[in-house]
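Excluded from the complex is one protein chain; the other protein chains are retained at their positions.
Here the chain labels run A and B in written order, and each chain numbers its own residues starting at 1.
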Amino acid sequence: MVTLKELQVEELLGPGHRLCMGCGAGIIARMTLKALTRPAIVVNATGCLEVATTIYPYTAWGVPWVHGLFENNSAIASGIETIVKANNGGKMDRDVIVFGGDGATFDIGLQALSGAFERRHDFVYVCYDNEAYMNTGIQRSGATPEGAWTTTTPVGAASPGKVGPKKDLIAIGVAHHIDYAATASTAYWSDFITKMQKAAAVEGPALIHAISPCPLGWRFPTDQTIQMGRLAVQTRYFPLYEVERGKYKLSVNPHPKPLDDFIKMQGRFKHLFQPQYADELNALRREVEQRWNALQELCQGKTPTW
Amino acid sequence: MSKMQKPELVAMTGSEAVAKAVIQSNVDFISAYPITPQTIIVERLSDLVATGETKSKFINVESEHSALSACVGASLAGGRVFTATSSQGLALMHEVLYLTSGLRCPIVMAVANRALSAPINIHGDHSDMMGSRDCGWIQLYAENGQEAYDWVIQAYAIAEDERVSLPFTVNMDGYVVTHSVEPIALIEDSVVGKFLPTRHPQIKLDNQNPITFGALALPDFYSEFKRQQEEAMRMTPEVFTEVTKDFTQLTGRHYDRMVPYELEDAKVGIVSLGSVSGTVRWVAKNLRKKGLPVGALKISLYRPFPHEEVSKLLENLDVLVVLERSLSPGSHCGPLASDIVCSLYNRSEQPRVLDVVAGLGGRDLSPESIEQIYRTGLEATKTTGLEMEFVGVRE
Partner (left out) sequence: MSAKPGWRTLTRGGVITKPRSSREFLTGDWRTKKPILQESKCTNCLFCWLWCPEPAILRGPKTVSFDYNYCKGCGICSVECPVHAITMVEEA
């Protein structure tokens, strides 16, 4: 297990970028690059991380980096990985890291992700999940949780926020029988680094689904980003687990805090505490509970139903 | 010429010829998705890669959008790259076409030209490439299998030239060129290898020199990058001439941006793209034997369009017929005619232009129908003006 002091000092994602104050994605990207032990090539989908770090003529990146389009980061990575392998006798001598937000990953880029997984390219897909299309102004995505306010699931007499649970990205990765998939939170830094290193070590595709608290989109003070990432895990809202070759294993089993501790801190859930949205609040609580119970069953080798 | 040997003629389809050219061009990476009538190209490439004789890597992707995207990745990583598609596939990768040219990746793509849905139609016309003609790629229309073969090879030389650095489509009519068996004069592997040295781009994804590709260019920068692309298009004819000259020395086959036929004293001329050009020339030849003053112009290089040369060749015609194998619905004329008319605009002499839309969805353009078009042209009064009409379409 690595100590903080052992992490490389060199900043491969440097300052001067235009990410918001307290941005969860910036922390995820920095920590990802710190975890890696080999040189990295980064492929980045359109989104917050891409736009804010590469406004011509400035780039915040100290690694070879490419941004293509919104939905094709996995496909671009497939081409890069093939050439890297061809140039190195069929082996990878560096890591191909693919960053995508939840929009790029859960929605528009799901096809390319699926294809790259199926072809078994050697790369690590890191999804920084801020649970909405944040870069374009907080619109809902397939990763937006039950009851969340977004600009396209606003709250009104006829709408309680987003209706329906978020997609299960790890399950999608596991369905492709990839060797390693894991959730991560930067608040649990040692778990994050360990998982990133495990993912990079896999000879084949690996998936890291990292919760990326967003002060602007979730509506919380900018200094609470890490605390949000901590509460998300402690309230079982975003459980930390990994799946190695199909075997589910819980990484952190918190003595659970009430879900309200997490959701009451965020403006996007504020409306749920009004009586007319009580049903939606219960739907969110149910979603979190069912997710947790299903995860327990999976860790015991059972198949959950819902 | 002592360098040239008698060419080995092999009976193969245009698709097989293209696949052969790709392998001979020492392509590092191919990624493709099947679509009729391109499928034989990718199947043949898979066969050739499976033999293990080539170092080319082939990945089967899950859509055309990913096919070209993977090619972009491989190209930026320094590889020489190829893909092929058609119709719906080209339309699906539309945004990636702009990405490729914007990132200045010298990718070569064969397009088996096919009509666009709806209605779904798997046969040849030019609507697919015309639908993406502004994507910033160099666009070449091959008349037959030999041209398709020769052009894949030359395309790499032009595209990878530092003065150009643009992607290049080799268009070939679906079924007519892709599937017809013709005698193809193949070039020896080693000769192609010398003509096309290994690609060594200066700018690539490289941990020794970390470069950022695909940055955001705000309004204060975007226009300058587009101007750069336009400049590359303007440099292309010069590079085209150099490459085709070298190619002629190797093979004896001559290529030009357009090919005129008996236009010097013609009164009526037909301009065309692609395989129908052969039929047009054959009909013109026969009509000339009967003393009729007809001529033809095949446009090979469509983008960058050879405006100057085309206008000089056509300005003295009485009637100019454009054979349009695509449509721009609601426009006064089709895409090819609009480029032709644009070329003629600065000329003091202006032929009458008949834009004939025909051959859509693979409808055959028979010698009889071409002859009929010539005769219509000969009977037309010499005035100025531009008209578009559908020929061979039942009322």
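Keep this in mind: a residue touches a chain if its C-beta (ideal position, glycine included) is under 8 Å from a C-beta of that chain, and two chains touch if they have at least 3 such contacts.
Small disclaimer: the values here were computed from a predicted structure and weren't measured.
Chemist: Looking at A:G137, A:P221 or A:P304, which makes contact with the chain not pictured?
Modeler: If we include the chain that is not displayed, A:P221 is the one touching it.
Chemist: Would you indicate which residue among A:W189, A:Y237 or A:F262 is in contact with the undisplayed chain?
Modeler: A:W189
Chemist: Of the residues listed, B:G14, B:G73, B:G102 or B:G295, which one is in contact with the missing chain?
Modeler: Considering the complete complex, B:G102 is the one touching the chain left out.
Chemist: Which of these touches the unseen chain: B:V18, B:V61, B:A215 or B:V271?
Modeler: Selected residue, touching the omitted chain: B:A215.
Chemist: To test your reading of the contact rule: which positions on subunit B touch the chain that is missing from view?
Modeler: 102-104, 165, 203, 209-215, 217, 220-221, 224-225, 227-228, 231
Chemist: In terms of residues, what is the contact footprint of the unshown chain on subunit A?
Modeler: Residues 4-5, 7, 9, 11, 14-19, 21-24, 26-27, 30-31, 34, 53-54, 56-63, 186, 189, 215, 221-227 of subunit A touch the chain that is not shown.
One rule holds for everything that comes next: only the chains that are shown with their structure count from here on.
Chemist: Can you give the whole-Å distance between the Cα centres of subunit A and subunit B?
Modeler: About 43 Å separates the centre of subunit A from that of subunit B.
Chemist: Going by the contact rule at the top, pick out the subunit B residues touching subunit A in the complex.
Modeler: Touch list, subunit B to subunit A: 28-29, 31, 55, 57, 59-63, 65-67, 69-79, 81, 95-96, 99, 205-207, 209-218, 221.
Chemist: Enumerate the contact residues on subunit A facing subunit B in the complex.
Modeler: Per the touch definition, subunit A meets subunit B at residues 39-41, 43, 50-51, 54-57, 59, 61-69, 71-72, 74-87, 94, 111-112, 114-115, 118-119.
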